[in-house]
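Apart from one protein chain that is not included, each protein chain of the complex appears where it belongs.
Up next, subunit A:
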Amino acid sequence: MSRVSRERRPTGTSVSASTRRRVGLVVLAVVPLAFLVLFFAWPVLAIIARGFGEGGVSDMLARAQTWQLVGFTLGQAAAATALAVLAGLPLAYVTARLAVPGRGLLRVLVTVPFVLPTVVVGLAFRALFGDGSLAAIVLANAFFNVAVVVRTVGGLWSHLDRRAEDAARALGASRWRAFTSVTLPALRPALGSAAAVVFLFCATSFGVVLVIGGARYRTLETEIYLRTVNLLDLPGAAALSLLQLAAVVAALAVGAAARRRREGALALRSSAETTRPPTGGDWVVLAAAGAVLVGLLVPLVAVVLRSLTTSSGFGLDGYRALTGGGEGGVLRISVVEAALNSVRAAADATVLAMVLGGLAAVVLARTRRAGATQLLDTLMMLPLGVSAVTVGFGYLVTLSALPSGLRDSPVLVPFVQALVITPLVIRIVLPVLRSVDDRLRQAAATLGAGPVRVWLAVDLPMSARSLVTAAGFGFVIALGEFGATSFLVRPETMTLPVAISRLISRPGELNAVAAYAACTMLLVVTALVVAVVERIRVRSDTVGEF
């Protein structure tokens, strides 16, 4: 991370240390901000501006239907978020606090749903609950996001000092009372952070709503898609995009407020000290966690079974078809090649997001002005909450202004994926950097270390493991990213989730089983990546939010 060296100034200048520090932070912030502006803010604002240019935005905002849409979008997202948090807490407790065998496997299983293509999850929940079921939409959205809660909350929980809780118990508090009055308040920053991220994912969920909601339920996201892609009603789409942005900023503000109270102020313990074998009421929590796990596994098992089911009973036709491009050449490349494309693009996206997110996290951790921190933090999170179709169509109208045909370049795919995972890298790395005692840095500086040396000797070693976690989880999200990627892939650079959606939207039994076999392959690749990351984490100890 040589960018840090820009912070260095010739020694013996008259510039004060605080000015130097401020200049250094601004320089560091420029890289992620420039990326954000070029590949996110500019395209999004350009397409919204185009809507305004045509007029009629205010008419759209004045319609009662528009506000019903806002209400439904926020309502279903809030319900799904609440459900994901409730379902995630027992699993977080088990993975963080109980010394039970198979915790590593549990963490892997919980994370895997995250990468499944939304259309496939939509179909699975639609098969289970029927068409146009509101409950199915909420359940499916929650299904995707339980992983975020388990990882975010579990990460912090495993490091919470257990003694405060024990003291409360010794003083006569019931288990429940000790949980609500001691543990829960301490978990608040992680809960706030998880809830905000889950809310963003649910509020902008597209495939699930389209497939399960059918013709009946619509959200801001599906309506923006419809108006942009089918109707070419740019003013309508612009109005809805603005509402979506406003909702996202509000959700982020709530999440930030929950985090600010506690982040960095906790006395954290090694997780080895905080786990115990289950006793008494733990078994109830274990049972609840088991029930949630079963709920998470049902759709996964359904996908695997479907990949093996042919008209003549069970068979491996779908898996044999993976080396081909589907019946009648649906894909120009084989499914296996699409998987390799996915891995390549996700690797690039991860590297890019680590650089961008890492820089942003360093700046956020070291900036002392709360206003600036909040602004930068919110800006970096925005790509999670804006419609992929808005970004995709925005690219059409802006990127031609860039040199050498960047609009058509295959590097755009990792670029948009990096936009989506950078916010998560920040959420994982930032709390660790904030938990570093500044006196350590001061001590290192007093001993003669320059800013780079301080960073290498203090910040990097302490955050290295959270960087591994962030890279692993970011990679997984990039593997599963569909919305923005589908706008930019070319036939020969197609990724696995896009290939799956193409296969499943064609008639023919072979295409259907091949699509489900490809899903199974995606699940396996993901499980392997998560397992490797877990391995690296196991011997270490880290406070990350994922």
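Here, a residue touches a chain if its C-beta (ideal position, glycine included) is under 8 Å from a C-beta of that chain, and two chains touch if they have at least 3 such contacts; residues count from 1.
Please note the rule applied: contacts and distances are computed from a predicted model.
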The complex's invisible chain, by UniProt name, from "Ion-translocating oxidoreductase complex subunit C", "Thiamine transport system substrate-binding protein", "Heme exporter protein C" or "PqqA peptide cyclase": "Thiamine transport system substrate-binding protein"
Which residue of A:Pro101, A:Gly371 or A:Pro507 touches the chain not shown here: A:Pro507
Candidates A:Ala338, A:Val413 or A:Val429 - the one touching the absent chain: A:Val413
Subunit A, residues in touch with the chain not shown (by the definition above): 50, 119, 122-123, 126-127, 131, 159, 210-211, 213-216, 222, 226, 228-232, 268-272, 309-312, 327-330, 332, 341, 343-345, 347-348, 350-351, 354, 393, 396-397, 400, 404-405, 407-411, 413-414, 432, 435-437, 440, 456-458, 460-462, 464-465, 467-468, 471, 486-487, 490-491, 493, 502, 504-509, 511-513, 541-543
